[in-house]
Structure formats: C-alpha cells, structure tokens
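First comes the structure, then the notes that go with it.
Note that one protein chain is taken out, while the other chains of the complex remain in position.
A, B and C label the chains in the order they appear, each numbered from 1.
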Amino acid sequence: MEAHLYRAHPVLDHGFIRVVDYMGDDSAIVQAARVSYGAGTRHVQNDEGLIRYLMRHWHSTPFEMCEVKLHVKLPVFVARQWIRHRTANVNEYSARYSILDREFYIPAPEQLAAQSTVNNQGRGEVLTGEEAARVLDLLKSDANRAYDHYEAMLSQDGQQGLARELARMNLPANIYTQWYWKVDLHNLFHFLRLRADPHAQYEIRVYAEAIAACVRDWVPLAFAAYEDYRMGGVTLSAKAIAVLKRRLAGEAVTQEASGMSKGEWREFVEVWG
Amino acid sequence: MEAHLYRAHPVLDHGFIRVVDYMGDDSAIVQAARVSYGAGTRHVQNDEGLIRYLMRHWHSTPFEMCEVKLHVKLPVFVARQWIRHRTANVNEYSARYSILDREFYIPAPEQLAAQSTVNNQGRGEVLTGEEAARVLDLLKSDANRAYDHYEAMLSQDGQQGLARELARMNLPANIYTQWYWKVDLHNLFHFLRLRADPHAQYEIRVYAEAIAACVRDWVPLAFAAYEDYRMGGVTLSAKAIAVLKRRLAGEAVTQEASGMSKGEWREFVEVWG
Amino acid sequence: MEAHLYRAHPVLDHGFIRVVDYMGDDSAIVQAARVSYGAGTRHVQNDEGLIRYLMRHWHSTPFEMCEVKLHVKLPVFVARQWIRHRTANVNEYSARYSILDREFYIPAPEQLAAQSTVNNQGRGEVLTGEEAARVLDLLKSDANRAYDHYEAMLSQDGQQGLARELARMNLPANIYTQWYWKVDLHNLFHFLRLRADPHAQYEIRVYAEAIAACVRDWVPLAFAAYEDYRMGGVTLSAKAIAVLKRRLAGEAVTQEASGMSKGEWREFVEVWG
Partner (left out) sequence: MEAHLYRAHPVLDHGFIRVVDYMGDDSAIVQAARVSYGAGTRHVQNDEGLIRYLMRHWHSTPFEMCEVKLHVKLPVFVARQWIRHRTANVNEYSARYSILDREFYIPAPEQLAAQSTVNNQGRGEVLTGEEAARVLDLLKSDANRAYDHYEAMLSQDGQQGLARELARMNLPANIYTQWYWKVDLHNLFHFLRLRADPHAQYEIRVYAEAIAACVRDWVPLAFAAYEDYRMGGVTLSAKAIAVLKRRLAGEAVTQEASGMSKGEWREFVEVWG
C-alpha cells in the first residue's frame, strides 16, 4: 500500500484515483476481532481463518477499523451515482467557489454502446460507423460549446460576469469534478460489491476496479475473503435452495415447478445452468 | 399538515415540493422526551417549555421521532448540494432506466446576479441590459440544443440508439430531476438551518423555505423553538463573549483589541454593530 | 397493522414490544421504486414481482421509505446488543433522571442453558436439578439485594441520598429498561436477519420474532420477499458454488478437496448434507 500512496492510477480519459492516506491493515481487523471475542477466539489458529470467519458471518465491525482516503477525479454523472453511498466522508471541488476546468469524459469508441434491448439499465452492441461518429461529434461539440459559454458568462471583460454558482448550471454531466473520499473498509467492500459488479455502469465500474486493485495490496487476506464470499459468491433464496436440493437428488426441475418467476429463473440458470 | 398532504408547492420555474407522508408531531417529541427523562420531567409544566428546553440543550433524539417524506422536483445542481445531507433516505428518478423530460431551470431576471466582488461564493448586483439578455439566451439555447442532441442520440429511428446511461451525460446541470426524500425532524432542522440561511444559494434556499412553511404547520412548537434558537440565534466564540462583556461594562473594543481576525470581526459587527 | 397499534405484545417475563406509529406500506415501496426507475419499471406487471426484484438485487432505498416506531421494554443486556444497530433513532428511559423499577429478567427453567461445549457463543443442554435451582436462586436474590441497596442508597430518609446517576451503577444487567425505537424497513430487515436468526441469543431473538410478526402484517409482500431471500436464503462463497457444481455433475467432494476450512465445511454440510 505504501507504494500506492500519492500515485495517480488513471481511469477513463482524464480521471484517476490515488490513495492519499490509510489506517489499519489485515492485522487491525484481527486485533479488533480479538478484543471483541476475547479468549473466545484463541482456538482460531490463524489470522486468515479468523478474517474468513468474520466475512462469512457478516461481522462488519472489525472491517470498519480500517480506513482509506482517496483523491478521485471523475465525471459528474459518475459522482452522482457514487455519492449515493452515504457512509463516507467527502470534500468535493466546489463550482460555487471556483471555476471548473475544460475537461470532459468522451467515451472510447469501444464503449459507445447502444441501449440494451432486454435490460432497461444495460448496454447492447457497440455503435459503429456513422452513428458512432455522430454521437462522438455531438458529445464533443456540445461539451465545448457549453464550456465556451460558461467562460463567456463568467467573463468580467467589459461586463460584470455571472455568478459562478449560476454559470455552472450550463455545464453537462460529463464534465470532470474531483473529491477526497474517505471510507472504512466494510463500507468500501459494500461499494465495490455493487460498483465492481458486471451489472454496474462501465464508467463507475472502472473506478471500482482501480480501487479494488489497491485494496488487494492493502489488506490481502480481507480482500481474498471478500472475493470468495462477496464478489464471487451468490445469495440463494429459499426457493433456489429447494431447487438445488431437488437437482442434487437427481430430479430435473423446470421453471414452472420451481416457484420462481421467469426473471428469477433466468438469473438462477445463469449461475447453475 | 393534513392540508399540505399531496399538494404541490411550486418552487422555481418548474420545481415543487409536496408532502407525501409524515409521522409524529409536537406531542410525539414530548412523548419521547418523557420516556427518556421519566419522572424527571414532571416538574416541566407544559409541552412548549419542554420542547424549548430540548432545543436549547441540543437534545436531538426526541426530534428524531418525527419523520416526513417529500416528493421534490429540482434542478440537478440543486440536487447535488442537497444530497450532501447524508442522514436521509432518497429515491431519485434514474436517467439510466428512463428518459428525462425537457425541463430546465432558467433564472428569473431578478435572480441573474453577477459574481460577488467580496465573497467567493456569493452574488453581487443583478445583471441588466445586454449582458442579462445574452446570459438568458445562452442558457436557453444550450439547454435546448443539449436536449435535442440527447433525443437524437437516443433515437432508435433508423439507428440503434445510444444507451440511456450514456446519452444522459450530454445534459446540463439545470435540467430537472425528481426524488422522494425522507428525513427525520432533527436532521431536517439541520438542513433548514444551513439551506434556509441567507448565505445559502438562492436556488436551494427557496426549497428550504417552502419546506419550512410546511414544517411550521406540522410541528408549530418545535418550529418556533427552532426559529428562536437556531435560525434566529447566533453562536458566540469565547472571544466574542469576552468582547460583549467588555462592551456591557462600558468599554469600547476595537478589532485589534478583540483578538478576532478581520473576517470574524466583520461578521461580529454585522450582528452587534 | 392498525390492529397492532398501541397493543403490547409480551416478550420474556416482563418485557413487551408495541407499535406506536408507522409510515408507509408495500405500496410506498413500489411508489418509490417507480419514481426511481420511471418508465423502466412499466414492464413489471405487479407489485409483488417488483418488490421481489428489489429484494433480490439488494435495492435498499425503496424499503427505507417505510418507517416504524416501537415502544420496547427489555433487559439491559439485551438493550446493549440491540443498540449496536446504529441506523435507528432511540429515546431510552434515563436512570440519571429517574428511578428504575424493581423488575428483572429471570430465565424460564427451559431457558437455563449450559455453556455450549462446541460453540463459544452458544448454549448447550438445559440445566436441571440442583444446579438449575441454585442458578435461579442466585439470580433472584442478587437482583433483589442489588435493588434493595439501590433504594437504600437513594433514600433521603435521614440522609442526603446518593445521586441517581451514581446509584444506578449497582444494578445488574438483567434489570428492565425501556425505549422508543424508530427504524426504517430496510434497516429493520437487517436487524431481523441477524437477531431472528437461530444463532442469535434467545433473549433478543424473541423480541425480533415479536417484531417480525407485526412486520408480516404491515408489509406482507416485502416480508414474504425478505423471508425467501434473506431469512430463508443462504450466501454461497465461490468455493461453495464450485463444490455444488461438482456435486451436481455427480462428483463426491470431500472437505479436503473442497478448499474449505473445517468450520466452513461443517456449516456447508448443515445446509447441503
């Protein structure tokens, strides 16, 4: 983790994450757990086993003993999703006080995806040819025009200049902002589970993945447990358990006989075939 | 409060707040306090006195027993400030799933203020004449062009259509969004204190004022205490107390002799002359 | 739910829970979700399907739109576990201000369990005969003596009387306290999942079960989804998924070949045989 300190890891076209400070590590998790369970943890022979036990049984407080502070540069529409994770501390660059830079997220060609035809919140095939060119052109020219006009409204050259807190309203959601974001490891794992998930929007997922790569180096045992139990794990409903048990007993179960809706069944089959 | 239920109170040009549900009232605050203090509150003769006592002594938990749920329509740049109040529940309209409407906040002429020359986050004089006209024209035309292109990118007419989660990035910060916002009375008072304050940005202050008008009808005793102790109150530093005591003793105290910085002194004099 | 309002449901020997107020129901969850997803949810035909979808995909904010306030009377050692759930509002009876009543939790004979020999935090067989009698006698006589002395120290009869905030320190952890506890449905489900679990201590589990019975009547669709996905569900690690897939393919997998520790394997076998 020391090697990550202050190093900017690039994300998207102009963004980055960098670790500014951190507190605790795998042994801080173990230490907190041993305070809680006292002599009751003596029989657990090693730290890895204890950390896996804590993760498996949803003991969240020992993971809260680790804290990390990141400096992040990110598009505003990503920031709007991110901020919904309330259990964190944030200091964001204020466009009331200061002037934003002319930096916008423009998707790479391979990220220029069509609306999914099966999923209301997903992406389908990648756009190509003229349609792709037109989209890129619109995004670029609108961003630049909006910024030109932002500057024109702010300008005090031969005029008073509009208040910054008003002028900013002209800027589109792909402009970059930045913030300091401080979070404990338990809540960071929760963030990563939702945002590093394949169903998360690509533009936030790449931030989650860049952070995850640092966390792996910071708390290797906790991260391995997180990968096994959270990221790589699944939650089965009572209905799904029943179906699997029938299958294990050799029975072929159909959706109709499963008690699941079509949507649930589709997700179930994605994992279990 | 029953009269407010479901009624939309207009705010700004296209926004509103409306009370969708609520729980508790002045007597719920008193009831909770009496559970806490038991026989210890018997000597307080009336509810008003008890509520004022609670507010004066920063007893926050009885106020947390009241809860209100609002439906709010607001520009995105206002939403971005608002969401920084973390202790609340929010369900916002998702532009990943659905298409936003063509509705933008365009300031009324009397709100088209210049940047303050003395305050980095404030407004100065109102723009007039050609400068005002130019600003309004830019805001309107940029918003409409951005929306036209948003629609053009989404369109599935003769093309695939860009994913909604991508197309939204072209939209400016004055587009309207909406959400359900649920909060307890203690945290709502904190929100109102900061956002109904004269130093808050006008565009969020009018929301705070519209909400405050409902709260006054909902919990009249608590609101009166809030107005007296929070909204109309001031916090004095140890240095300010010392200066006031010297003044009360007949001494004329200068900034230099006050121990305060120029900024502090200016704020002190605003209240005390 | 209206039928539950103000009705005390007895728990343990002197405790109870009663619903004092609530806000929202199944349709409030659906309403909030439809605000978020807009037209994107139109294809979901019914409320039940939508609520199950939200629960399955860990969408917590719509459930936060429901709120309930309970009046609870409970032993102090139960209150100490309960309060660890931080996302709730609490007003507890204060022994600094007022005098506690002479009411103690004394376990019923069938709850007088020995320490588990396999589980550091569990119970084993029920105590019987002389040992059981001795335990009950100690608990009762110590509680009464502690309370006699509490009264003696407080008494202002011929003496000054010790401050209440000091005298209370003599009281044991099985004395009853009471509080108002207000929580949103998402956090309540989290509480119930942990505290209505068979591994939770019996003395808090019975409170969770009494609350669950009210919640079932309050939000039947959400509660059914909670029962299927949370209470009756299990979380499988990546390792456990791999083992089940091998089993489904007809392979017999041993603990050694599973990659799991003995503890994990034991828990796995409890569910899957």
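Simple rule for what comes next: a residue touches a chain if its C-beta (ideal position, glycine included) is under 8 Å from a C-beta of that chain, and two chains touch if they have at least 3 such contacts.
This structure is a prediction, so every number in the text was calculated from the model and none was measured.
S.K.: I need the residue numbers on chain C that touch the omitted chain, in ascending order.
M.R.: Considering the whole complex, chain C reaches the absent chain at 75-77, 80, 83-84, 86-87, 90, 94, 96-98, 105, 107, 111-116, 120-125, 127, 131, 134-135, 138-139, 142-143, 145-146, 149, 152-154, 156, 159-166, 168-174, 201.
S.K.: Going by the touch rule given at the top, which residues of chain A touch the chain that is not shown?
M.R.: 21-24, 28, 31-33, 35-41, 61-62, 64-65, 67, 69, 71, 89-94, 97-99, 178-180, 182, 184
S.K.: Can you list where chain B touches the absent chain?
M.R.: Within chain B, the residues touching the omitted chain are 37, 40-41, 43, 49, 52-53, 56, 58, 61, 84, 120-121, 194, 227-229, 231-241, 244-245, 247-248, 261, 263-264, 267, 271-272.
Going forward, only the chains that are shown with their structure count from here on.
S.K.: Of the chains shown, whose Cα mean is nearest the mean of all protein Cα atoms?
M.R.: Most central by this criterion: A.
S.K.: Can you give the whole-Å distance between the Cα centres of chain A and chain C?
M.R.: The separation of the two C-alpha centroids amounts to 31 Å.
S.K.: For chain B, write out the residues touching at least two other chains, lowest number first.
M.R.: Residues 90, 94, 97-98 of chain B touch two or more partner chains.
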